[in-house]
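So that we are looking at the same thing, I have put the structure below in structure tokens.
Only a single protein chain was left out; the remaining protein chains are all shown in position.
Labels A, B and C are assigned to the chains in the order they are written; within every chain, residues are numbered from 1.
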Amino acid sequence: MLNIGPYSFHSRLMLGTGKYPDFDIQKQAVDVSGTEILTFSVRRMNIFEPSQPNFLEKIEVEKFKLLPNTAGASTAEEAVRIAKLAKASGLCDMIKVEVIGDAKTLLPDPVETLKATEELLAEGFIVLPYTSDDVLLAKRLQDLGVHAIMPGASPIGSGQGIINPLNLSFIIEQATVPVIVDAGIGTPSDAAIAMEMGADGVLLNTAVSGAKDPVKMAQAMKLGIEAGRLGYEAGRIPKKRYATASSPTEGLSTV
Amino acid sequence: MLNIGPYSFHSRLMLGTGKYPDFDIQKQAVDVSGTEILTFSVRRMNIFEPSQPNFLEKIEVEKFKLLPNTAGASTAEEAVRIAKLAKASGLCDMIKVEVIGDAKTLLPDPVETLKATEELLAEGFIVLPYTSDDVLLAKRLQDLGVHAIMPGASPIGSGQGIINPLNLSFIIEQATVPVIVDAGIGTPSDAAIAMEMGADGVLLNTAVSGAKDPVKMAQAMKLGIEAGRLGYEAGRIPKKRYATASSPTEGLSTV
Amino acid sequence: MLNIGPYSFHSRLMLGTGKYPDFDIQKQAVDVSGTEILTFSVRRMNIFEPSQPNFLEKIEVEKFKLLPNTAGASTAEEAVRIAKLAKASGLCDMIKVEVIGDAKTLLPDPVETLKATEELLAEGFIVLPYTSDDVLLAKRLQDLGVHAIMPGASPIGSGQGIINPLNLSFIIEQATVPVIVDAGIGTPSDAAIAMEMGADGVLLNTAVSGAKDPVKMAQAMKLGIEAGRLGYEAGRIPKKRYATASSPTEGLSTV
Partner (left out) sequence: MLNIGPYSFHSRLMLGTGKYPDFDIQKQAVDVSGTEILTFSVRRMNIFEPSQPNFLEKIEVEKFKLLPNTAGASTAEEAVRIAKLAKASGLCDMIKVEVIGDAKTLLPDPVETLKATEELLAEGFIVLPYTSDDVLLAKRLQDLGVHAIMPGASPIGSGQGIINPLNLSFIIEQATVPVIVDAGIGTPSDAAIAMEMGADGVLLNTAVSGAKDPVKMAQAMKLGIEAGRLGYEAGRIPKKRYATASSPTEGLSTV
């Protein structure tokens, strides 16, 4: 079970809802993924334009825990304002803090992320900050009392997978709250690697919504995460420089 | 479906039967893995010592296609002799040619592998040679008429995964018969990577039998292979240097 | 030329002075390395214990620019105090800010590093902060007005080389001040890679002082850095998936 704040989840996949070819494909992808947590930009909730079509309409919202993010914020102040709007909808009390510092890399700003996180925790939110894989920054976020840490594997939507497994493993080692690998996952094997390292979950979006067949990829990601988690629990063989026979290679005397 | 010679398989996992803690764990691992092809050293068939306990007794042999290997052979002559013994048992007509050239790395000898393969094909065997990832060697084996090519990911039992994805991808590109990645797989993600690259299947043994919990790892491998295959079919997003927003980052005017 | 604050250097190597087998080997290593910048912990200056043997005695201090670091500090306050002690010696006005957040990984604390950097800049120091490869943190340090940025390649003394080339390349891309790769370099090729990526210099210590032959390794590092710099300036060929003949392969009609 994945426990975040007061909530418990069977699935370890958090799925984004951006950029699917259409709402039907999105709905199917969400269904086969087995996810219990949907993430999306607060802006897409269309709180203030109820006349517009809304991606949430197509989804039986009550079946999922919603994890809105503060995408679009480049300061703590903006992030806090966006988070409060989300909460005001009455649909959610979890927030993914996302304060972007650079438009090209979409990497998070450490100082504003810390600030927004602190403030939102004080306001009683369940806070999951998106962060770089800076090990001490993750520690500081944890010390603030976050409910999960979300280090990026590589830039959002880049599909580059986990570039720095060392930092990620340090973050996991020191973690007292769940570690959700967020951003950069491209393939089921990327997701499996995160889970084999001991991550508690994976958040992804573009890898599914941008795949040639998003529904099939959603299923692949579900299996990849389960495979990785089981592999973590099963305890892998150590890596060795030289070979170890799996079949006996001596004593073929009877042949 | 994976088609090898006249046979068709739903599962893309070939599981070795060496070095499990005991026969019960082996049986359970085989069961949850969903494999339809069991591989083992001919010597372990104990054809000539029927009084000895035999790993095959614990397994309902008729449920599986058997793929004996010629482990222990260091020349084509030995491999051919071992293969004929296996066939004489009446239990199988497939053979995995394994001619080891070096005891430390257990890497295959290209010349003797070619020779043994040619001879066994002439004898009517269904031949799956274990080979290095030498691209032209794989081509030559294919030209001889093998029923599948089995390039190693890394040394047997080393758990190092796929060291040279370029060569493996070249082998897959040029292949007209199934490519089964054999040897070196350590984790479910390793298996998934092979499948995402377009391999037709994975053969493994130590990664399961040597795991702390072999039964759980067998299940993990099953899922990893399925995840990788689905991921291959689903069509991954391209890798990009810079980020691509999955949530809209502009136009937060209403906020 | 490498320009840091008001100073210009021909060499792009900054060499640490810790942990050599003895002072003579240290002196020889420093000499063959061609370095013009020596770095060391302020504490080793023995400012307050002039009766003790001092590593600086063995070195003709006037020939080098000294770059003391604040090793031992875990807060901005400590770092600032240590930096002031160094400056009070009258030997130097450059300081490498090093505020460690964790004893096991020796990775820097982002918040205290920012604080110490800001304060020391205000005090008129020439400040080179040691930082993680967090891209936005590097940007923030730059915006404070540092004279160079020193992202770590991997943990101090780990010899793991550059784990995240993407982040390092982003830092270099956005940099308006020199980028000196600091910590984690193990081999001449690691140093060369940093330079090929466009880094302005490399700081290392353990890779030389801990080598079996520190003097020879110092020379190797000098050459590696020069090779990498020249390679950067020369403009490498692009990586290609397929081959490109360097010798003509057709038209052998006369043969």
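Criterion: a residue touches a chain if its C-beta (ideal position, glycine included) is under 8 Å from a C-beta of that chain, and two chains touch if they have at least 3 such contacts.
Here the structure is a predicted model, which is why all the values come from computation and not from measurement.
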Touched by the hidden chain, restricted to displayed chains: B, C
Residue of C:16, C:178 or C:201 touching the missing chain in the full complex: C:16
Touching residues on subunit B - with respect to the absent chain: 101-102, 105, 107-111, 114, 132, 134-137, 139-140, 154-155, 160, 163-164, 166-167, 170, 174
For subunit C, the residues touching the chain missing from this view: 16, 18-19, 40-44, 48-49, 69, 71-72, 81-82, 85, 98, 100, 103-107, 155-160, 186-190, 192-193, 196, 205-207, 209-214, 216-217, 219-224, 226-231, 233-252, 254-255
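Just so we're on the same page, only the chains that are shown with their structure count from here on.
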Least hop count linking subunit B to subunit C through chains in contact: 2
Distance-to-centre winner among chains (Cα means, whole assembly as reference): A
Copies subunit B and subunit A - interface residue numbers shared by over half, same or different: same
Furthest chain, CA centroid comparison against subunit B: C
Separation of subunit A from subunit B, taking each centre as the mean of its C-alpha atoms, in whole Å: 32
Where subunit C touches two or more other chains at once, by residue number: 166
